[in-house]
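Omission of a single protein chain aside, the complex is shown with its protein chains in their original locations.
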Amino acid sequence: MVHAMNEQMEQCIEACLNCYRTCLREGMNHCLEAGGKHVEPMHFRLMMNCAEMCRTSADFMLSSSNLHARICAACAEVCDACARSCEEVGEMEECVQACRACAESCRSMAGGASNASFQGSMRGQDSDAPVKSPM
Amino acid sequence: MVHAMNEQMEQCIEACLNCYRTCLREGMNHCLEAGGKHVEPMHFRLMMNCAEMCRTSADFMLSSSNLHARICAACAEVCDACARSCEEVGEMEECVQACRACAESCRSMAGGASNASFQGSMRGQDSDAPVKSPM
Amino acid sequence: MVHAMNEQMEQCIEACLNCYRTCLREGMNHCLEAGGKHVEPMHFRLMMNCAEMCRTSADFMLSSSNLHARICAACAEVCDACARSCEEVGEMEECVQACRACAESCRSMAGGASNASFQGSMRGQDSDAPVKSPM
Partner (left out) sequence: MVHAMNEQMEQCIEACLNCYRTCLREGMNHCLEAGGKHVEPMHFRLMMNCAEMCRTSADFMLSSSNLHARICAACAEVCDACARSCEEVGEMEECVQACRACAESCRSMAGGASNASFQGSMRGQDSDAPVKSPM
């Protein structure tokens, strides 16, 4: 049970860091060089905001924060908004996929972790067990 | 109206950056040197998580993100948890005050910005007006 | 002596956080909205890189890192480059001033801290004394 939880968290950390690097890289390279609608303020801000929030979400999970579910839920919303904006702008497929994958993973982490946290508060500090390093 | 909104946001950015620096400084100096309950995993993680989330919250507001209300709401919860943990540990008054002030400011920003955002979507993009630099 | 050192560090932390918020805010608001040369890739990247490096430099000083001199030296170079780029683009006076002030403060911190670090290694861990929180 705890093991399954940790695997799910590992995948979510991976999805967050992948979304962080994809949004930052695409924003600072493809978007800035393409110009036009790619640097339209609302779109470009979302790209940078998404990179920042994914980095923070990974940070919370890497440090075994017992508040990570709350942060993952907020991160999922930012990723969803960024994916929609990238679809509207077009030619941002890589970014759309990274955002969608991260949003889905964060949402399932938010739900699963809430349950784990609830069970943890019933049984002690189980839900705060440190994440094992698989690397 | 827009001006009042911006003043509130300026104050929230200030509260977030103050909480970020206070939590990071106290954690990496006072807590590490005091040891004992000051470096108890759950407490110390909260100090670092709070610093990270406040930094991210400031980042969203500084970049005029239209998702800042969502992030501020999550930040307020992290600050509340950190303040409670600091009160339990004791001798962390400066940190308790910075967390309480940031939580209050973020909560009012979350509420106010939601309203502004709602009104903005009724009237155009007013709620996404860039934050003026007063510095 | 140690007190003088700490005051200098306090000022440098302040200069770094001011430069971080000025570059981020101006980049994500003024530059994105003005468009044209304000979002030219090399210039815009420098704005974001400068914000990131100033944040990291403040982070090292806030955590009393004994490697902060090295980081401040690198930060000064990034700030200098950003100031020059902002001068070329024009209408970025606030950013130019924040970058210049941060570069100067970081450079003097880099020099002063190297000396303090040298003296510290002669006398024990004085140079690693925690930064006092004046806030």
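By written order: A, B and C. Residues from 1 in each chain.
Methods note: a residue touches a chain if its C-beta (ideal position, glycine included) is under 8 Å from a C-beta of that chain, and two chains touch if they have at least 3 such contacts.
Predicted model only: the values in this text are computed from it and were never measured.
Touching the missing chain, out of C:E7, C:E33 or C:E77, is residue C:E77. Counting the whole complex, the residues of chain A in touch with the unshown chain are 13, 17-18, 21-22, 24-26, 28-30, 33, 55, 58-59, 62-64, 94, 98, 130-131, 133, 135.
Although one chain is not displayed, its contacts with chain B can still be listed: residues 28-29, 32-33, 35, 39-41, 44-45, 48. By the touch rule set out above, chain C reaches the unshown chain at residues 41-42, 45-46, 48-49, 52-53, 56, 59-60, 63-67, 70-71, 73-74, 77-78, 81, 125, 128, 130.
Simple rule for what comes next: only the chains that are shown with their structure count from here on.
Using the mean of the Cα atoms as each chain's centre, the chain most removed from chain A is C. Distance between chain A and chain B, defined via averaged C-alpha coordinates, is recorded as 20 Å. Within chain C, residues 28-29, 33 each touch two or more of the remaining chains.
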